[in-house]
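Structure, as structure tokens:
Removed from the display is one protein chain of the complex; every other protein chain stays in position.
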Amino acid sequence: MLLSGEFSLDHGLVLGLGIASVILVVLIAVRMDVVDHEGHPIQLTYRFIGYWLWLLVEIVKSSLDVTRRIWSPSLPISPTMYILKAGQPGELGQVIYANSITLTPGTVTVRLDGGDILVHAIAREVGDALAAGEMDRRVARLEASGIKVVERAK
Amino acid sequence: MMFAAATIGLVVAMALALIRAYAGPTLYDRILAVNAFGTKTVLMIAVLGFLMGRPEFLDIALLYALINFIGTIAVLKFFRYGDLGRAGGRAEDEEGI
Partner (left out) sequence: MIEMLLDGLSWALLMGGCFFILTGGVGLLRLPGVYARMHAAGILDTLGAGLFLGGLMVQGGLSMVTAKLVLILVFILFTSPTATYALANALYGAGVRPVGRDGRQCETIDKRGKSSKP
């Protein structure tokens, strides 16, 4: 309904009732104390923007690299598996790290097991660059900042 | 003009994905190719909406994006467990790294 782009009186009424019921349900859920830790990590939002921009640049860079590898006639690839240690203490940070690895072309997360991540890289250089650990450190910092925000809020 | 050119480019790319889906050789190659094909379908519907001057096509594209993801997960789950009703979690046959 929101997507129809029409805001007449009856549309507004239904949307308003929808918003009201969402707020009511959230209030009840908070009061019942059934909100678990698997919610959307909203505490990270504003630190996220900086990380997203950095990740975007990385995606463009690695996309161009993989594109060059695909189009060059000699197909210069050397697929390799890497076992990496995730430097983030919490599950959320590890999931963000694993997802970032997959989102960057050239590296794919195959398995996440405790603190260990199994990664498939399209070439040795790509994997070695990931193993150098800049993304790992950035996600760890992001997660640490999020925890601080939550503790301050309590 | 530009939308027509983009559509032609998309059709060629879709044909490439179809060849991979046909050639296989494994089941997972096919799933990957179909997933890529689905993403291209979403883009195709979006650009067709512009080409025909009917922006309401975008709602369909949005729906396709949703269904493509759910379909891929459902097919993977089906071939893993043999049915769709099984609860998630760690399978007993799953080994660590």
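Order of writing sets the labels: A and B. Residues in every chain begin at 1.
Just so we're on the same page, a residue touches a chain if its C-beta (ideal position, glycine included) is under 8 Å from a C-beta of that chain, and two chains touch if they have at least 3 such contacts.
Note that the structure is a prediction, hence the values are computed from the model and not measured.
Colleague: If I'm reading the header right, one chain is hidden. Which shown chains does it touch across the whole complex?
Modeller: A, B
Colleague: Can you list where chain A touches the absent chain?
Modeller: 3, 5, 59-60, 63, 66-67, 70-71, 75, 77-85, 98-99, 102-111, 116, 118, 120, 122, 127, 131
Colleague: Name every residue on chain B in touch with the hidden partner chain.
Modeller: 2-3, 5-6, 9-10, 12-17, 19-20, 26, 28-29, 31-33, 35-36, 39-40, 42-43, 46-47, 50, 55, 58-59, 61-62, 65-66, 68-69, 72-73, 76, 79-80, 91, 93-94
Rule of thumb we're sticking to: only the chains that are shown with their structure count from here on.
Colleague: Rounded to the nearest whole Å, what is the centre-to-centre distance of chain A and chain B, using the mean of the C-alpha atoms as each centre?
Modeller: Their C-alpha centroids are separated by 21 Å.
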